[in-house]
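One protein chain omitted, others in place.
Order of writing sets the chain letters: A, B and C. Residues in each chain are counted from 1.
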Amino acid sequence: MVTAKEYEGQVPAWCPGCGNFAILTTFREAMAELGIEPHQFTMVSGIGQASKFPHYIRCNTFNGLHGRTLPVATGLRLANHEMLVIAVAGDGDCYGEGGNHLAHTMRRNVNVKLFVHDNQIYGLTKGQASPTTGEGTKTKNMPAGVISEQLNPMALAVALDCSFAARGFAGDGEHLKGLIKEAVKHKGFTLVDILQPCVTFNKVNTYEWYGKRVYRLGPEHDPTDRSAAFTKALEWGDRIPLGVIYRRQRPIYEEQVPVLARSPLVRMPAAAPDIGPVLREFF
Amino acid sequence: MVTAKEYEGQVPAWCPGCGNFAILTTFREAMAELGIEPHQFTMVSGIGQASKFPHYIRCNTFNGLHGRTLPVATGLRLANHEMLVIAVAGDGDCYGEGGNHLAHTMRRNVNVKLFVHDNQIYGLTKGQASPTTGEGTKTKNMPAGVISEQLNPMALAVALDCSFAARGFAGDGEHLKGLIKEAVKHKGFTLVDILQPCVTFNKVNTYEWYGKRVYRLGPEHDPTDRSAAFTKALEWGDRIPLGVIYRRQRPIYEEQVPVLARSPLVRMPAAAPDIGPVLREFF
Amino acid sequence: MDYTIRIGGAAGQGIQTIGETLGRVFARTGYFVFTHQDYESRVRGGHNYYQIRVSTQPVYASRDGIDILVALDSETIPRYEKERTKRAQVVYDSSALKKTYEGPAFVDIPFARLAKEHGGSPIMANTVATGAVLGMLGMQLDALLALIAETFSKKGDAVISANRKAAQAGHDRAVDQCVTCSFAGKQEGATAGRKKRMLIAGIETIALGAIAGGCRFYAAYPMTPSTGVMNYIASKAEQFGIVVEQAEDEIAAINMALGASFAGVRAMTGTSGGGFALMVEGLSLAGITETPVVIAMGQRPGPATGLPTRTEQGELQFLVSAGHGEFPRIIFAPGTPAQALHQTARAFELAEKYQIPVFILFDQYLADSQWTYEDLDLSRVKYTDYRVRGRAFSALAQYRRHAYTANGVTPLGVPGDAKHLVVTDSDEHDEAGHIIEDGETRNRMVEKRLFKKLPRIQKEIAPPLFYGDPRPDVVITGWGSTYGVLREAVDELSATHAAALLHFTEVYPLPAADASGYLSALHKAGQTICVENNATGQFERLLRAETGFEFSGHVRRYDGRPFTVDSLVKELKGKIKKT
Partner (left out) sequence: MDYTIRIGGAAGQGIQTIGETLGRVFARTGYFVFTHQDYESRVRGGHNYYQIRVSTQPVYASRDGIDILVALDSETIPRYEKERTKRAQVVYDSSALKKTYEGPAFVDIPFARLAKEHGGSPIMANTVATGAVLGMLGMQLDALLALIAETFSKKGDAVISANRKAAQAGHDRAVDQCVTCSFAGKQEGATAGRKKRMLIAGIETIALGAIAGGCRFYAAYPMTPSTGVMNYIASKAEQFGIVVEQAEDEIAAINMALGASFAGVRAMTGTSGGGFALMVEGLSLAGITETPVVIAMGQRPGPATGLPTRTEQGELQFLVSAGHGEFPRIIFAPGTPAQALHQTARAFELAEKYQIPVFILFDQYLADSQWTYEDLDLSRVKYTDYRVRGRAFSALAQYRRHAYTANGVTPLGVPGDAKHLVVTDSDEHDEAGHIIEDGETRNRMVEKRLFKKLPRIQKEIAPPLFYGDPRPDVVITGWGSTYGVLREAVDELSATHAAALLHFTEVYPLPAADASGYLSALHKAGQTICVENNATGQFERLLRAETGFEFSGHVRRYDGRPFTVDSLVKELKGKIKKT
């Protein structure tokens, strides 16, 4: 059996007290409990504090560009759909710079597991507003405060028929671990938006702030009812639901690409095919 | 009084029978009825068949890049918020290449009027699938058919709290004209998705196909109820609702930028300000 | 024999069908063919043409004079009045053009009416026109009739026979009516003993080269003139085991390709300048992560949208310097469809061997132009698997994705094939692939990625082709798609000058100057003229930047049209100083 210890990678460069630490520990535990070994999965990330995550986990890693996590993950899955592909991104990364990829990856339903460390701020670049930053928040480059309406990732996911959309909280490790495991086991694209306190730049959405508001969704919420899921997704403010907001089982992309029924691309011969016969078609 | 004739621009390069012609006529009529003169508005478009639209209307025009209609329109409005800014795009343009801008422009609620000529296909590049192309549709580069789930622009708009989201149909000119006028008068970002038959490349979603399915939304639909609007937005297939799916009046971006309360930027002096006093701060 | 046929008409009228059918018929009957296309950025209407040169001698480019003009719209005849040769014949349907032209040069054939009468439906008018052209040339119909049977095999015998009748009607009418045709009767019996040839365009051979090179993953966003690569590969994807993915935008396309490449397969993307502009960040990502990728870059006139369906050699400099930071790359610029096939296949080899991005830089002209070949030599396609897979990977004692090596290349491990972890990063990283901050590691990585690879990469680059007079007074230099027209121009110049062609298809890095002595050849020549399909002389500047060499003159065209032999020769003659 693989233990959480075996996932320990580089020493994190996060600020002391950062919510990412809790996610890191929880993630390692979840993977150990799932019994997935380091070489059996690949993590793809972008650029930001959250995107340093794979360096702190022992695993195959493609730490790419800011915002471009999902296309890399998609390419990986299409080349090797026997590989578990996990994508990690920040809220700026994934909802800002990379918003278009998120929308279209949800539509594709590629079997990628996306975890967004949502600290409602741009951490690494020192505190600008992200799409999930609350309206009115003042930053150095927005001294008059944020004007744009706060993005609701869960509502977006329901609108795009995301196969699995859930919210976790760095401060509720047990629950988050369950979500991570559920997401990994779910067949289809999964988005887990993880509320992650940034102790340095987000002075509003702190552990305490979240702690007062979050609650675990109970069985009364039916995540397969899309309209109900949408209404639930809109809940934010005094009470913030944690758990699976929306779930729809639909065929994954990889299974619908005819050629992949044969085998993963990476298992096909690494050799030059004979194109002689098709050349004949040009006579 | 300005007449529809005064908006006549270049000779359209569309295919005979293209749904764009109907939209063109309707648009000119709507503008004439609104009494907005050609120089009083600016049209921004991208690249595609739809995006040729402003050349066929006499008006100020910035025909930019594929997918980049909305940022240009936003810049225009922020520089001159007394100018009516109309954005025209194709479904590929706006939901594909430019998807990220659409999401964030909705959040901003810049007072731009967006019309998407949604022919559910890439017209100008000869018939590839767009985000709104139906699943299973076969194209030259997708001989096995479209796998990704069809994007629902109205659901997306509701999820992003778009100030005004409506659906029109090129084949129902009267109704479309009403929508165009309503959108122009609405204060806030408006998305009008116009079902537009592409007679050359979309052999599924024809005038007839739409004609059988569309119906005008009646007063029983309350576009201000977000959850109800979402449920209505999901309606697609046998019956396709036309009209305002969602409406939420909220302050426009331009009014919340403190400096714009003074005057539009373009009315401020075109002269070098004296930075002498702020230089003192570096002593 | 050397005839030029131009079919003019509106988009959607079927000029492409006529053109492709004629070209195929000529190729099958053993002629040499060269075709090129001129079309607008619209789906119906406007004015386009398809031009075919057919000859008993090898042909590599289009000529300026039109011998047979097929006019499907009313614009065709007045528009090309000056381009008609003395022997030219114009074939048209006066009822369609609503105008009759007098004089022996005009052959009025009622395409639509004959189609209806003989084929049964006016939509076969193009078949009538095709038959008519063959009739005017005095050619027999056999090859066309056979092609019709193949083309419509799925539509059944009735359609086949109707089209055959329509073709026959057009043919007969032309033979009948075109008594003054200067071509008539001359071709009889000429086909005997000639070999069938293949007719193939650059866009198809790029796709074929990709398949031959072992491409397993192609992600792209549609954009003229690259879309044909995606279409062709998609049409063969099941057969060859390839995934073709239409990305949501070009940024996604290149990042998907990098993801697939990292996972262990050969991956490619294709686009044009505007789409490539969006891939530039991803290119740089390929650079620092040392992830192989092949990029088919189809040029068209810019800036921005420019003239989307036309041709230009305007992105050479853009590609040479694209990307933030410094990393190696290779740029191939094929001059012919055959070269496009071989270079694309080789692009995959080199991309994987050096773990770098490799470009196929083509343009609308090469993409759409068809050439004839007796065959294409597939024995030259090589495949070496540079990845470490399966048991070989497991057998390694340890693995670090970016370990320093003597030659700068670290084996590419396939993630998941062994317990070794494969880690890479867009940040500057250590040998294991993890983020670093120190200057020493940075220096070593730059040495590994850049300095160690560069000289080896340059050794792979083929020298330019030298053609013509071995001791030339005048050296005409060019690169990429202009090969054919430059070659023919040099042939013509040779009548009056000691002229030679120096043609580059591997443009970056430039081949080592001493390897083939091309630089000294240039220095020796009295006059050197660089011919480019752009406004600023990008190759000229590249050669100066790399070698300091200064051309004595240049010819540049930037109106979105390709060079044609006659006008180019004229322009070159004007430039060549009398000596």
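Basically, contacts are C-beta pairs under 8 Å (C-beta built on N, C-alpha and C of every residue); 3 or more make two chains touch, one makes a residue touch a chain.
Please read these numbers as outputs of a predicted model, since none were measured by experiment.
J.: From the touch rule at the top of the page, work out which displayed chains the omitted chain touches.
T.: Result for the missing chain's touching partners among shown chains: A, B, C.
J.: Among B:Gly17, B:Pro38 or B:Gly173, which one touches the chain that has been omitted from the display?
T.: Here the residue in touch with the unshown chain is B:Pro38.
J.: Of the listed residues C:Val265, C:Ala322 or C:Val409, which contacts the missing chain in the full complex?
T.: C:Ala322
J.: Looking at C:Pro308, C:Pro472 or C:Pro511, which makes contact with the chain not pictured?
T.: C:Pro308
J.: Can you tell me which of C:Gly103, C:Gly156, C:Gly548 or C:Gly574 touches the chain that was removed from the display?
T.: The one listed residue touching the chain not shown is C:Gly548.
J.: Using the document's contact rule, name the residues of subunit B that touch the chain not shown here.
T.: Contact residues on subunit B toward the absent chain are 9-10, 13, 37-40, 42, 44, 47, 52, 54-55, 58-65, 68, 70-80, 82-83, 100-101, 103-104, 257-260, 262, 265-266, 268, 270-276, 278-279, 282-283.
J.: Extract the touching residues of subunit C with respect to the undisplayed chain.
T.: 40-41, 46, 251, 272-274, 276-278, 280-281, 283-285, 287-289, 301-308, 312, 314-315, 317-318, 320-327, 425-428, 435, 437, 439-440, 442-443, 446, 450-451, 534-536, 541-542, 544-545, 548, 550, 558-561
J.: Extract the touching residues of subunit A with respect to the undisplayed chain.
T.: 13-16, 47, 49, 65-67, 96-97, 99, 122-126, 128-129, 131, 140-144, 200-201
Note that in this section only the chains that are shown with their structure count from here on.
J.: Looking only at C-beta pairs that count as contacts, which pair of chains has more of them, B-C or A-C?
T.: Counting C-beta pairs in contact for B-C and A-C gives the edge to A-C.
J.: Please compute the C-alpha centroid of subunit A, do the same for subunit B, then give the distance between them in whole Å.
T.: 30
J.: Just give me the whole-number Å value for how far the CA centre of subunit B lies from that of subunit C.
T.: Roughly 37 Å separates the two chain centres.
J.: Got the subunit C residues that touch at least 2 other chains?
T.: Correct list: 237-238, 248-249.
J.: Which residues belonging to subunit B are in contact with no fewer than two other chains?
T.: 96-97, 99, 131, 144
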